[in-house]
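Removed: one protein chain of the complex. Kept in place: all other protein chains.
A and B are the chain letters, set down in written order, and residue numbers restart from 1 in every chain.
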Amino acid sequence: MPKPLTLHPDRLFPAEPRTRDIARALYASVKDLPIVSPHGHTDPRWFAYDEPFANPAELLIVPDHYVFRMLFSQGVKLEELGVPTVDGSPTASDPRAIWHIFAANYHLFRGTPSRMWLDWVFAEAFGIDVRLEAETADHYYDIIDAALKTPAFRPRALFDRYNIEVIATTEGPLDPLDHHRAIRASDWNGKVVTAYRPDPVLDPDDPKFIANVQRFCAIAGEDAASFAGYLRAHEKRRADFRAAGATSTDHGHPSAFTANLPRAEIEALYVKVTSGPVSAADAELFRGHMLTEMARMSIADGMVMQLHPGVHRNHNAAVLARFGKDKGADIPTAGEFVKALKPLLDLYGTDPRLTLILFTLDEDVYSRELAPLAGHYPALKLGPPWWFHDSPEGMRRFRERATETGGFYNTVGFNDDTRAFLSIPARHDVARRMDCGWLAQLVVEHRMEEDEAFEVARALAYDLVKQAYKL
Amino acid sequence: MPKPLTLHPDRLFPAEPRTRDIARALYASVKDLPIVSPHGHTDPRWFAYDEPFANPAELLIVPDHYVFRMLFSQGVKLEELGVPTVDGSPTASDPRAIWHIFAANYHLFRGTPSRMWLDWVFAEAFGIDVRLEAETADHYYDIIDAALKTPAFRPRALFDRYNIEVIATTEGPLDPLDHHRAIRASDWNGKVVTAYRPDPVLDPDDPKFIANVQRFCAIAGEDAASFAGYLRAHEKRRADFRAAGATSTDHGHPSAFTANLPRAEIEALYVKVTSGPVSAADAELFRGHMLTEMARMSIADGMVMQLHPGVHRNHNAAVLARFGKDKGADIPTAGEFVKALKPLLDLYGTDPRLTLILFTLDEDVYSRELAPLAGHYPALKLGPPWWFHDSPEGMRRFRERATETGGFYNTVGFNDDTRAFLSIPARHDVARRMDCGWLAQLVVEHRMEEDEAFEVARALAYDLVKQAYKL
Partner (left out) sequence: MPKPLTLHPDRLFPAEPRTRDIARALYASVKDLPIVSPHGHTDPRWFAYDEPFANPAELLIVPDHYVFRMLFSQGVKLEELGVPTVDGSPTASDPRAIWHIFAANYHLFRGTPSRMWLDWVFAEAFGIDVRLEAETADHYYDIIDAALKTPAFRPRALFDRYNIEVIATTEGPLDPLDHHRAIRASDWNGKVVTAYRPDPVLDPDDPKFIANVQRFCAIAGEDAASFAGYLRAHEKRRADFRAAGATSTDHGHPSAFTANLPRAEIEALYVKVTSGPVSAADAELFRGHMLTEMARMSIADGMVMQLHPGVHRNHNAAVLARFGKDKGADIPTAGEFVKALKPLLDLYGTDPRLTLILFTLDEDVYSRELAPLAGHYPALKLGPPWWFHDSPEGMRRFRERATETGGFYNTVGFNDDTRAFLSIPARHDVARRMDCGWLAQLVVEHRMEEDEAFEVARALAYDLVKQAYKL
């Protein structure tokens, strides 16, 4: 007898009855607001060509590093999950068999946000009413597989059903933006924009950096031999991205380090980093200076900057060699923003034309560094809890630690930051519920008036993100 | 129709009814205890000459960096708020216009302690019963401005009304202490004491350090050319401060670093730092050694030491250049106390005559370093949550993280640490409410007996601060 799957209407709300009542009321006022998704990793091809998703495993397991990292940590091999290898050597190819492994291990996700997102997808997107476990694996597979073959589960239909007002994808500086062009050329009205993520041409530690810069300048018709040409290439590509709807750039640096080198020095450094292997210090210096250049360009062209620092990428050498990047082995490291950002802030921190949105995986800096910085500098805003902290407890800690010094109005609403398209409403829903629960606590403890909590709830769910990202 | 302004009698208490009941009872037992304010930045001139405060903006906005940093972070210029410039170039001078900007932006303070302190001042001190917003700005201005012209709003009258048993100001080592002398010479009985903050003559990184030391030794009638003379100058000035009621010293160093140099080395270092520009390392070494000297003197003269480390002061270069220090651009940095304090603790950590009260803006060290240190060394005590953490959430985190290892009796009650005189009762009230709420939770979870919670509530509100600061 399978166990029921239910999404309780009060989920994530505080238990105390009066607090829960207020949370319910606040949530009711924001739950149907459209989704504004200013930063994420959905594939623009989905929206450009509207093809069906392949099967349950390809949709929900194989590409989701949250899912396969947990299975891997408990001894499931990535091969068994069908994760493709770098050299093309075969891995599991039967999606139903992959699904069975997942189902048999679903208890591992107890207490994790993945469990909540997945249950939402199962219940809300697919209408399944029993819990996933080994016994119900086939039932699940059959329902999902059948649904994916229907028009209602094509990307554009889901986009509309999910009430998405706008979604941003993220493209690299070498991307031709063809898919975005196709979306705009189509008769579909969904608003899908790109974002400019120039890491591959900013980071000398990227193994392909030099080739990337060559191609980048070639695309832009600029001379890769000179720093001036390289900068103009950025300006041109930023214009290309803006033409594809971009209102933001994104920067995934190892640290928040910034620099402001004299022209002669950065020109010499550019020659160095584009000529051959460089020291770690030179690579850091180049990235740091280029963040400052990006801020300068943002002031000129109005694009909002996002900084996502502090991850040791691809920590597991064996997994990297066999399966490549982004396979659930990225591990956060300690962060520092106060010294790191000073060179950039000395130049542009008080400029009203700049918006620089800061993210971190080091929660210690919320109260120590980020809220104090954002509570002072006009250019700075705080991004929502990111990645491992995109979770109920992570959201609670963020509000508890950042609000008192940074306030609500130096934050920018929610980012789903995901490639797991089906889970997007679930993720926004978690954020709305957690924010309403937090506001309800402020109200019931008489730290905020109820009418103000309604205003703030709406700001956190909808207004602030549109304003900060200019969407 | 303006919205009502009310201070709910249950504000800041936990929502759960039984817990709230216990919190209410605990709070009722401490709410009327006199205020003991052992560390702060009120101006002794207020109490010496008892002149009226100028106007609402001069009282509540222009000098309050909590207030103008938040407005600045959202694009309000310091010029518009009448913050004076270094070079005397004019800024906004119409206090009513400044007040209007503040009122129109009052929503920015939602969720911050400033909002709670200000609402208390509006409702309790001035008896205003509508919420501050653009529409009520003039109403507020008129009421406050009129009140400030009355005798009831003179500093001494407020001091008495606020039930302040004793308040400490903070003066630099070059201060003639005239205002404190004037207070003592007056017929007023309020107890206002000073505290010795020798940073300007301990910190070689202070641009005026050498001149400060010269003047310092001259005031004391000692020879600035010798380290022995410099030390004697400290001893004499400490005696001067004790004569003005001081029971404590305060040290605002960049880090908690201490050192214990052999006499020949510190004498040579003294010559170096008083002769010209020094390296960052030498400056740190001098400061670190002098903390240890201060501890030695404290053992001799009984003054309690306070250490407030870990702030990157005046982070915004443009604001520093135009408006000077202390303009809301101080940002905390990561702290380390275990290695840093060892030289001092090796000498004096077990000496029962020393009390060294530690503060931090890096909350990570509460459970990792500070509570373990204070839970061992007889000389160490933990100061209350400081500055950005003088807030409901900050207080909760402090108790949650420091109590289990440090206990209650290695803490020292509350510091308001403010120059915002009108808000002092509001700040103590927040601390008393939060502590009672935390104790109520311990009681309701059967982690503490109720009779013991009453004793601890009183200790946290009144007894511990008097004992630790010898007031």
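Everything below uses one rule, namely that a contact is a pair of C-beta atoms (placed from the backbone, for glycine too) under 8 Å apart; a residue touches a chain by one contact, two chains touch by 3 or more.
The model shown is predicted, which means the values in this text are computed figures rather than measured ones.
Novice: Looking at the full complex, which residue from B:D32, B:D87, B:D187 or B:E445 touches the chain that isn't shown here?
Specialist: Among B:D32, B:D87, B:D187 or B:E445, only B:E445 touches the chain that is not shown.
Novice: Taking the full complex into account, find the residue in A:D10, A:E58, A:E135 or A:D326 that is in contact with the omitted chain.
Specialist: A:D10
Novice: Would you indicate which residue among B:E16, B:D175, B:D199 or B:D330 is in contact with the undisplayed chain?
Specialist: B:E16
Novice: Looking beyond the chains shown, say which of A:H39, A:K342, A:H389 or A:R447 touches the absent one.
Specialist: That would be A:H389, which touches the missing chain.
Novice: If you put the missing chain back, which residues of chain A would it touch?
Specialist: 3, 7-8, 10-16, 69-70, 72-75, 107-113, 116, 131, 312, 315-319, 328-334, 361-364, 388-389, 391-394, 397
Novice: Which positions on chain B touch the chain that was left off?
Specialist: 14, 16, 18-19, 336, 338-339, 342, 345-346, 349-350, 352, 364, 367-369, 371-378, 380, 400-401, 403-410, 441-442, 444-449, 451-452, 455-456
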